[in-house]
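A single protein chain has been omitted from the complex, and every remaining protein chain is retained in its original position.
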Amino acid sequence: MALLEIENLVVEFQTATGPFRAVDGVSLKVDEGEVLAIVGESGSGKSVSMLAAMGLLPWTATVTADKLTFNGRDLLKMSSADRRKIIGKDIAMIFQEPIASLNPCFTVGFQIEEVLRIHMGLDRAARRKRAIELFEAVGIPDPTERLSHFPHQMSGGQCQRVMIAIALACNPKLLIADEPTTALDVTIQKQILDLLMKLQQEYRMGLIMITHNMGVVAETADRVIVQYKGRKIEEADVLSLFESPKSNYTRALLAALPENATGDRLPTISELFKDQQMLEGAAR
Amino acid sequence: MTHVLEARNLVRDYHIPGNLFRKARTVHALKGVSFTVDEGKTLAIVGESGCGKSTLGRIITLIDPATAGELLIDGRKVDIAREGLTPEMRRKVQIVFQNPYGSLNPRQKIGDILAEPLVINTKIPASERRDRAMTMLKKVGLEEKHYNRYPHMFSGGQRQRIAIARALMLNPKLLVLDEPVSALDLSVQAQVLNLLADLQDEFKLTYVFISHDLSVVRYIADDVMVMYYGEAVEYGSRDEVFSNPQHSYTKTLFAATPRADVASIKARLARKNAA
Partner (left out) sequence: MTEVTATSPISTDPSRRARLAEFWFYFSENRGAVIGLFFFLFLVVLAICAPLVAPHDPTIQFRESVLLPPFWQEGGRVGFLLGTDAVGRDMLSRLIYGTRFSLFVGVIVTTLSLTGGILVGVIAGYFRGWVDTVIMRIMDIILAFPSLLLALVLVAVLGPGLTNAMIAIALVFQPHFVRLTRAAVMTEKTRDYVVAAKVAGAGHLRLMFKTILPNCMAPLIVQATLSFSNAILDAAALGFLGMGAQPPTPEWGTMLAEAREFILRAWWVVTLPGLAILATVLAINLMGDGLRDALDPKLKRS
């Protein structure tokens, strides 16, 4: 059975220039222990669709879907209090800016223990012990010492590790990673991706990897969804996507990678490619 | 032949004054970097955050002075700390920044942004300034109708084109590109890289391309310099550096770069299934 199932998700924002459709009929499924990558450029609605599924969008957004279930439970019909119990516990999320995602006023130890207190109801000593365990699991050296540090005393990579530890605190069934390595250096990116993959295997989590980086997709995903302007263009397993992309858009995207350049010039997604052509061969 | 840009042992120290709780200390952002760039060539400076590549970029662009060492542009020694800067030297080096959303004045129209360098540095009449700005606008792939618009009406890629056009208004010899494509989408990145290549051919421009993205560097650079904690740990032609990296940091950097080719995906999936 699918862990998270979304059918025909539509998200609209009210703006000064009238309603704007950020996500237009996206459907997706993630199974237990599966890594799904959602790839797209800015404005493709890749982050918005996940935020919508978690109910984290501001009031200006209208979210509709034919189906939105997590682990067999209907998220649409749930009260927001029930929803909050699931989010943060069974579904966890990590974001692009690790330093900004942590509250600068509290130590990282306090922040991770807060999650453990609210969702797991552990007592003080057990919280402490679990926090140290988690820090060890995400590879933070000297965890006991580090618990009393503030976010600004740590590097971006370390903060992202803390975020991952917090996300893992309640043994989530699904982890949503929204551009988790975009703000990080390449060598740190490598470490974080390796860590995420290792933990995903260990905990048998579902993992949704939102990214714009084809390299990250290639290194992590089992299955890939390509989005463009709020629509799903293509869905395929990772190997066939890179070997034989079905849609023009995916083909153009792969061709634009500098490492795939053959001649002097990079092929670009030119103006000739009108949206209609982009959508050709879309798996809708 | 003289080099367009030559750096001899550039050093930059930041002095952090002490207070009640902390001793004064000096941070060495650059520890003696030397290189040369010839006309029409591209030197890529690669490194991760905090390696001193942006500091170096600001020194080359004559924004900040170096603490020690010599900087020669077009064979002439420049020392802005002691002698100041002549308008003539100012015109030779221009810069394009990483963030296209912060590098254009939000209260200026595109036309004024492009004409501003001419207003400041030359006595060209307004009508000719307009013509030149218009020509440059078209050269970077924008249209005449964009002349009277404000920056917030443009996408990131278009803004970066405008920033490039502004940098070229004074006909510089040397263009410092500080991560010019890392804030852009993949497809837009390709367009801007192509544009940069075209402009280099047309104006015989010399580029110093600062980046952390090895795949972009491999595509655009002639020479590559890898920096690590203020030092140039590797410096050579592109093929040398990429095919036979000497320093261990360069090797780590290459190994960490995610690969998007079919072979490495297959290898990964095989590893995963075996596990």
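Letters A and B mark the chains as written, and numbering starts fresh at 1 in each.
Basically, contacts are C-beta pairs under 8 Å (C-beta built on N, C-alpha and C of every residue); 3 or more make two chains touch, one makes a residue touch a chain.
Computed from a prediction, not measured in an experiment: that's the story for all the values here.
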*Option from A:45, A:98 or A:143 whose C-beta touches the chain left out*: A:45
*Of the listed residues B:17, B:106 or B:125, which contacts the missing chain in the full complex?*
B:106
*Taking the full complex into account, find the residue in B:155, B:182, B:200 or B:252 that is in contact with the omitted chain.*
B:155
*Check the options B:70, B:116, B:222 or B:261 and report the residue that touches the missing chain.*
B:116
*Touching residues (missing chain, whole complex) on chain B*: 61-63, 87, 90-91, 93-95, 97-99, 102-107, 116-117, 120-121, 148-150, 152-155, 158, 163, 166, 169-170
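Following the convention adopted for this analysis, only the chains that are shown with their structure count from here on.
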*asked:* As a quick test, compute the distance in whole Å between the mean CA positions of chain A and chain B.
replied: 31
_Please output the residues of chain A touching chain B within their complex, sorted ascending._
41-42, 185-190, 193, 201, 212-219, 238-239, 242-243, 252-254, 256-261, 264-269
*Within their complex, state which residues of chain B touch chain A.*
48-49, 156, 185-191, 193-194, 197, 212-216, 218-220, 252-253, 255-262, 264-266, 268-269, 275
